[in-house]
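Here the complex is missing a single protein chain, while all its other protein chains stay put.
In this document, chain identifiers A and B correspond to the written order of the chains, with residue numbering beginning at 1 in each.
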Amino acid sequence: MSDATSEKNSEWMTIISFSGDLDKLWPTTILASTAAANGMDVTVFSTFWGLFPLVRDGEKIGHDQMTKMMGGMNPPGFSKAKLSKMNMGGMGASMMRKVAEKNNLMPPEELFEMSMDMGVNMWPCQMTMDLLGIRADQMRSGLGQPVGAATALARMAKSEISLFI
Amino acid sequence: MSDATSEKNSEWMTIISFSGDLDKLWPTTILASTAAANGMDVTVFSTFWGLFPLVRDGEKIGHDQMTKMMGGMNPPGFSKAKLSKMNMGGMGASMMRKVAEKNNLMPPEELFEMSMDMGVNMWPCQMTMDLLGIRADQMRSGLGQPVGAATALARMAKSEISLFI
Partner (left out) sequence: MSDATSEKNSEWMTIISFSGDLDKLWPTTILASTAAANGMDVTVFSTFWGLFPLVRDGEKIGHDQMTKMMGGMNPPGFSKAKLSKMNMGGMGASMMRKVAEKNNLMPPEELFEMSMDMGVNMWPCQMTMDLLGIRADQMRSGLGQPVGAATALARMAKSEISLFI
């Protein structure tokens, strides 16, 4: 896996964003934006549940009955992200967003945009898109080309920090 | 922790497979098999809930009443693995397996076997076996010797990629 030919001038971090939960989108985007602000070269590879927030609010995903049903039960978009605990039908997520706002912590969708503005690579997982029926035109703009596990692995092998969140 | 005396000829990846959830068994086995296919030296250390899938379907685990009850409530084997969300009493897991099959994504038990065939080290956690009453003869064949945290740590310290999944 020696496909990284460019010389590295800074430290690299690669995050596999797997969960898509609201409470885990914060560490992902806080770590990504803070690392970028400190000169690190950062990549976030969004896969499985972690791909749902990157779909624009209101888009209907799914290429057949089963995947459409999954998209209905787990609606995409940052605004639909649930807490991994204490979600209470969304009340917990809503409360956590209010606590964050009151304390000047940006919501994850803004930290995500800010990370992209600072040059963080946002890589959607191609296999998840194929599996769940998520089209490139349904996702928010500014993302990188969809990639597979081999590309993410090659990036991680060169990264000082690799995290699965 | 300098017990790794052999010279390294390739990059190493070590995954701590902790969760045992169906949706997390996919990234574990996809990353392991993809890395091995690309020449990496891969180890999966399966611990706690992550050890349950490695027990053969139908085996009764537990060395006393409490651990037997735990094995009853969280039955071992890949086929019993649940989704971490949207499991809905197994309906979600079953649906996800159908979506995978329809899209030619191998189930995690096959990716696991394929990973072993490609030389991925599969290390069961000795402490979890002792704790939950899982005997070596109850686990699928082809696994490595059970090891402890110190061995896993020494491997991770030499690995370019270490992930907790």
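Assume a residue touches a chain if its C-beta (ideal position, glycine included) is under 8 Å from a C-beta of that chain, and two chains touch if they have at least 3 such contacts.
No experiment lies behind these values; they were computed from the predicted model shown.
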Hey, which of B:Ala37, B:Met114 or B:Leu131 is the one touching the hidden chain?
-> B:Leu131
Positions on chain B contacted by the hidden chain, ascending | 1, 16, 18, 47-49, 64, 66-67, 69-70, 73-74, 127, 130-132, 148-150, 153-154, 156-159, 162-164
Residues on chain A that touch the omitted chain in the whole complex?
-> 11, 13, 23-24, 26-27, 30-31, 34-35, 37-40, 85-86, 95-96, 98-100, 102-103, 105, 160-165
